[in-house]
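Below you'll find the structure I mean.
Of the protein chains in this complex, all but one are displayed in their positions.
Chain naming follows the written order as A, B, C, D and E, and within any one chain the residues start at number 1.
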Amino acid sequence: MDDKLSFFKDGIRLDGRRPGELRPVKIEAGVLERADGSCYIEMGGNKVIAAVYGPREVHPRHLQKVTRAIVRYRYNMASFSVEERKRPGPDRRSHEVSKVSREALEPVILTHYFPRSVIDVFVEVLQADAGTRTAGINAASVALADAGVPMKSLVSSCAAGKVDGQIILDPMKDEDNFGEGDMPLAMTPDGEVTLLQADGRFTVEEMREAMETARKGCEQIYEIQKKALIDRYSRLEDPKEEGSGV
Amino acid sequence: MDDKLSFFKDGIRLDGRRPGELRPVKIEAGVLERADGSCYIEMGGNKVIAAVYGPREVHPRHLQKVTRAIVRYRYNMASFSVEERKRPGPDRRSHEVSKVSREALEPVILTHYFPRSVIDVFVEVLQADAGTRTAGINAASVALADAGVPMKSLVSSCAAGKVDGQIILDPMKDEDNFGEGDMPLAMTPDGEVTLLQADGRFTVEEMREAMETARKGCEQIYEIQKKALIDRYSRLEDPKEEGSGV
Amino acid sequence: MDDKLSFFKDGIRLDGRRPGELRPVKIEAGVLERADGSCYIEMGGNKVIAAVYGPREVHPRHLQKVTRAIVRYRYNMASFSVEERKRPGPDRRSHEVSKVSREALEPVILTHYFPRSVIDVFVEVLQADAGTRTAGINAASVALADAGVPMKSLVSSCAAGKVDGQIILDPMKDEDNFGEGDMPLAMTPDGEVTLLQADGRFTVEEMREAMETARKGCEQIYEIQKKALIDRYSRLEDPKEEGSGV
Amino acid sequence: MSNNVMSEIRKDYLYHLVMNNERADGRSFDQYREISLETGVIKKADGSARVRLGNTQVLVGVKIQPGEPYSDSPDRGVIITNAELVPLASPNFEPGPPNEHGIELARLVDRGVRESKSIDLDALCITPGQKVWILFIDIHILDDCGNIMDASSLGAIAALMTAKVPAEQYGLGEDWPLPVRDIPVATTVVEFGGVLMSDPDTDEETAADTKLTVITTADGSVCGMQKRGPGPLSMDNIYRIVDISCEKAKEIREKFLDV
Amino acid sequence: MSNNVMSEIRKDYLYHLVMNNERADGRSFDQYREISLETGVIKKADGSARVRLGNTQVLVGVKIQPGEPYSDSPDRGVIITNAELVPLASPNFEPGPPNEHGIELARLVDRGVRESKSIDLDALCITPGQKVWILFIDIHILDDCGNIMDASSLGAIAALMTAKVPAEQYGLGEDWPLPVRDIPVATTVVEFGGVLMSDPDTDEETAADTKLTVITTADGSVCGMQKRGPGPLSMDNIYRIVDISCEKAKEIREKFLDV
Partner (left out) sequence: MSNNVMSEIRKDYLYHLVMNNERADGRSFDQYREISLETGVIKKADGSARVRLGNTQVLVGVKIQPGEPYSDSPDRGVIITNAELVPLASPNFEPGPPNEHGIELARLVDRGVRESKSIDLDALCITPGQKVWILFIDIHILDDCGNIMDASSLGAIAALMTAKVPAEQYGLGEDWPLPVRDIPVATTVVEFGGVLMSDPDTDEETAADTKLTVITTADGSVCGMQKRGPGPLSMDNIYRIVDISCEKAKEIREKFLDV
C-alpha cells in the first residue's frame, strides 16, 4: 500500500470517526434457544455470536479438575466470514485466539463453585472486520452472564491501534492491515487487564497511551453490555415479549 | 457423453438384460475364518466381502448403550476397486454410505438382546461396478445371519434407475453414470423399506414405478441370500466339506 | 551417481577410515534435567539425544498390561536435521524405526517389575548422517540405565554396509546412499541380536561377514557406553562437578 | 449426536398427544413452524441467507471463486457444499470435522442443487480446462431446534438465488447474478405413532427416529429422497409422504422463493 | 494389535507339542500351509493376485498411473506400497490409518521389490523430469490367520508379474506388460521352544513373539531382512533361518512364480 496514504482527513478517520471513537456497537443477549446462554454482537462490520453451555459434565473425564470447573473457549470463523473463503476448522491463529480469549475470561468466572465440570464457550464469527477476538470476548462475557454462570464481573474488550504515528481506538480493517500497530485489550470494570496483546511498533509512551485509549473503549462497551443484559431480563420478566416459542 | 446415446436396442439393455432384469448374483456365506460371520457377493461386476464381529465389548466405553447393542457399519473401498486409484481411508461418500447402510440393517437386528455391546459390520468393496452399497447390504445381511446375530429377517437391497425415460432394475455403471436417475432401496421380506435414496429426476409416477421395480429385485435377491445360508449350514453339518482347516 | 565412483583409495575409505573402523563416537549420560534419564550421542555427523520417562502411569489406561510395563519408543527427526527441511511429525519411516528400535530394547528391560506402567523412550535426531537409528538405540540404552530402569544388560547398535563389493563397518552418508547394501544390527554384550534389518543385496556369505563386522562395532560401542555411565556416576558422587543447577 | 437423550416420559407424552391428534406446540400434522427468511445478511459472502424455522436458525453463505475444474468435467463449474454443525448450535454437536450427520446434511443439500440442475455449470466456465467458477455453499447451523435439513436446503437455494458472481474482483468483467434455473425444496416428514408429521422439532425427531426427506423441483418432480434414521417405512407411507412433501414444497416455494 | 490375547494354556499346549516335535496342525517345522495363488482377479486393477496361505487370505492390487517423478530421481518411475489391515480381517485390527504393523508390512514388501531391482524404474519414465509411471501396490488383508507378511510379498510380486502398463488409456501407445527382472520372495521363521518354525499361524506368531523375515532373490541373494517382535535371536539361529528361508523361497518361486 502506498506509504503516503493518510489515515486522517482534518483529524477525522476514513470511516468518519474521531481517533478515540468506537465503531457502532450492538449487543443482544439470549438469541439462541438450545444454548444455556447466548449473545449476538455487531461491532462495526463484525458479526459474532457466542453461546455458553454448562457447567456440565467433562468428557473426556481425565480433563476434570477436582477443585474447580475448567473453561473451554472455541473461537471459530465461518468459511464465508472473510474476503477469501476460509477452510473450515481451526488453524493456528484460531487456536491462539481461543487460548488468549479463554484466559481473558477465566479471571472473572467463579470456577471453584463447580468442581469436576466444564463451562464451554463457543464463539462463531459470522462476518469479520478487524477486531473479531475483542468482539468475541464481549459477546462471550454477556453469554456467560445470560447462562447464569457466577462471575465476579463482566469483561469488556477492544483494541487500540497506531496509524500515521497516532494512537486510535478500535481500528477497522484498513487501519489494522496498513497501520503501524495493534493492541487488543480486555479488562474488568475495576481496571484489571485480562487480555493484552500487541504487535507493530510502539514506543513506551505510545504503548501507555494505547492502553489508556483501549481502556476508555472498554468502559463504553461495558455500558452497552450491561444494557443488553437488562433488556434480556426485562424480556424474561415480561413473557409477552418472548415470542411464540415459550 | 453423447446425448443421443441410446440405452436400449430393441428393448434390450447394452449388457443384454431386459429392463426388469438383475445382473447375475452370486452369494457365498462363511468365507472368512477370523470373522464371526462373513459373506462374499458378486453382483454384476461388483465384488464385495462383508464380515461381522460381535456382539462384543464396546471401546471406547462411553459409546455403550445400557438397553441395547450398538451397530457400527464401515463401508470401505479398496484402492484398486475403481478406475482411478482411490486414496485409502474413508471419504465423505463412504461416511454417508456407511450411515444409510447401518440404518438399513438396524431395524431387523434384535439389539436389545445384547445391552452394552457392539455389533461391528465391515464391508470391503474389492471391485466396484454400480451398486456397491446395495451389494454391501446384501452381503452384510447374510454375514450377520452367518454370525448368529438374532434378526427379525434378512434385508435385501437393489436399485432401480431411469434411462431414456424408462425405469430399469439394477443399473450397471454406464446406466448409472449417464442415466437420468438412481434409486437404491433395501427392504425386509415383508415389505418394510429400510433404505431409500434417490437422485436424478423422477415424476411422482416414475418414483412409484421405480420403487415397485426395486422391490421385485429385492425379492429375487432374498431367495439367493436364503440359498447361500442353506448352503452354508449344509457345509457346517457335513464336516467333510469344510476343508482342511478344521 | 557415477557407477565408476570408488569408495576406496588404497584400501582407505573416503573419510579416511579403514573398512572395519567406526566413526568417532562420543556419549554423555545425564544431559537433561527434566527427564528421568538422558543421553547425548555423536556418531560421526549424527547428533542424537535420548530421554527416558518412567516407569510411570499409562494414559490411556486401556493400554496397561497387568503383568508388566509397556515400553514406548518415539524416534523423531528435527526439521533441520537433514539436507532438505523435514515436515515436523512422524512419517512412515519414523514409525517403522520406532517399532524396530523399541523391539531392540524390550528384550533387556525387566518390564515385569512394573506392572500397569509405561517406560517412555524419546529419541530426537538433531543432526542426521547415516545411522541415526543405531545412534538412537545406543543413546536410549544409556538413558534407560541413567534413569535407573532395571535391565539385563545394555544394548549396542551399529550397521555394516557393502560398497564396491566389500563389507564395511558403520557406513557414512555417501556409502549408505550409493552403496550396495546396509545392515543395521543391535545386540547385547552376550551376543543376542535384538535388531536386525537389511536392504540392498548380500550373498549369504556376505550377510554373515556383515553380521560379524557389525558385531565387532557393537562391542566397541558397548565399551564407550559403559564409560559414559561410569563418568555419569562419578559426577553424581562428586557434587562439585554437577554444575550450579543443584 | 451420541447423547441425544430424551426421557421415555417425554416420548410417552408426545405419543399421547398424537393419539389425540395433537402436537406439543399445537400445530396440525402437516403444518410447518413459522418460517422467516432473510437474504444478503453477510456482506463478505457473494450470497447469503438466514433461515428461522421456529427456533431453528441456519445461516448459509455462498462464496464464488475462480479455481481449477475437475479433470473429468473440464468445462464446467464446481459446486462444493459443506455443513458445519458447530457445538454452539446444540449440546449434541461436538467440535471437529463433520460427522456422519453433517456429511449427510451437506450431501443432501448438494444433491438437491445438483440433481435439480438448478445451477447451469456450463455457464460457470471461465477458461475451458483451466479455470472455472467454484461455488462454495457453506451451511452454518446456529440453533438446532429440529429439522435443520429443510432449513438448510431453503437457505442454500435462497442464498444461491441472490448470489452474484464477483467477476470484477478477479478482473473478469462485471459482476453478474448467478443464474438459477430451478428451485429445489426439501421437506421432511416423520412417522410417529402411526401418523405422518411434517417439519419435526427436536423432540419429535428424537421420538420418531425415522425421517424421510424428499426434495422436489418447481415442476413437482422428485430430484432427491433419503430415508434417515434407524427405522423402517412402509411403501404406502413413503408414497403418502412424497405427496405431502410435494405440496408443502410448493407452498414454501411460492411463499418464499417466488422470483 | 493391543488385544492379541492368547491364554497361557494355549501357549503351554504349543510348547508341549514342540517338545514332541509337533505343530498343532500336524505340519513339520519347515512346512508351509497350503498355498493357492490366483492372478487377474480384479479387472479394475492393472495387476492383481489373491493369495491363500492356509486360512490366511490376502488380495493385492496394482494400479499404474502417470504422475510426477520425485525431484531427486526425475527420470525414474515411482513405486508406492500401501497395506490396509482392515478390521474385517482380524479382531486385532482397528479402523484408521495404518499402524506400525501395517507400515512395517508395506515397507518390507516395498523393500523386497525395490532392493531386488525387480522393477526397472528407468523403463517407467514417460517424459524425463515431468511424467513417469507410478506403480501403486495396494495390499488388502482379508483374513489374518498368521504370516500375512509372506502372503503379501507373494501376492505383490505375482500381481506385478501379471500387470500391464495401461498406456492406451492415457494416449501413450499400446499397453505393455510391466517388465519384472527378478522375483523376490519373503519367508518368515519363528523361534519357539528352541526350534525354528516356518510360516507361523496366528497362535504360533503370538506364542513365539519374535520372527525373522528374509527376502531372497532368484539367485539366492538376500535383498531384505527384518527381525520383528520383541525377542532376541542368536547369530547362529539367524544363520540357520537364512538358510531355511533361501530354500523355502526357492521352492515357492519355482512352484508359483515360474515364468
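Here, a contact is a pair of C-beta atoms (placed from the backbone, for glycine too) under 8 Å apart; a residue touches a chain by one contact, two chains touch by 3 or more.
Note that this is a predicted model, so its numbers are computed, not measured.
J.: Need the list of shown chains touched by the one chain that isn't shown.
T.: A, C
J.: Which one, A:Glu28, A:Glu106 or A:Asp174, makes contact with the chain that was left out?
T.: From the options A:Glu28, A:Glu106 or A:Asp174, the contact with the absent chain belongs to A:Glu106.
J.: One chain is left out of this view; which of A:Ile137, A:Met172, A:Met211 or A:Leu229 touches it in the full complex?
T.: In the full complex, the listed residue that touches the missing chain is A:Met211.
J.: Of the residues A:Asp10, A:Asp199 or A:Asp238, I need the one that contacts the missing chain.
T.: That would be A:Asp199, which touches the missing chain.
J.: On subunit A, what residues meet the omitted chain?
T.: The missing chain touches subunit A at positions 62-63, 92-93, 95-96, 98-100, 102-103, 106-107, 183, 188, 191-204, 207-208, 211, 215.
J.: In the full complex, which residues of subunit C touch the absent chain?
T.: 32-35, 45, 47, 49-51, 53, 56, 74, 76, 78-85, 88-89, 120, 122-124, 126-128, 244-245
Keep this in mind: only the chains that are shown with their structure count from here on.
J.: With subunit E set aside and the rest fixed in place, how do the remaining chains group by touching?
T.: A, B, D | C
J.: Among the chains, which one keeps its Cα centre farthest from the Cα centre of subunit A?
T.: Here the answer is chain E, farthest from subunit A.
J.: Let me spell it out: compute each chain's centre from its C-alpha atoms, then which one is farthest from subunit C's centre?
T.: Computed centres place D farthest from subunit C.
J.: How many angstrom lie between the centres of subunit C and subunit D, each centre taken as the mean Cα position?
T.: Centres of subunit C and subunit D (C-alpha means) sit 58 Å apart.
J.: Please tell me the distance, in whole Å, between the geometric centres of subunit B and subunit D computed from their C-alpha atoms.
T.: 27
J.: From the mean C-alpha coordinate of subunit B to that of subunit C, what's the distance rounded to whole Å?
T.: 51
J.: Among the residues of subunit E, pick out those that touch two or more other chains and give their numbers.
T.: none
J.: Which of the chains touch, listed as pairs?
T.: A-D, B-D, B-E, C-E
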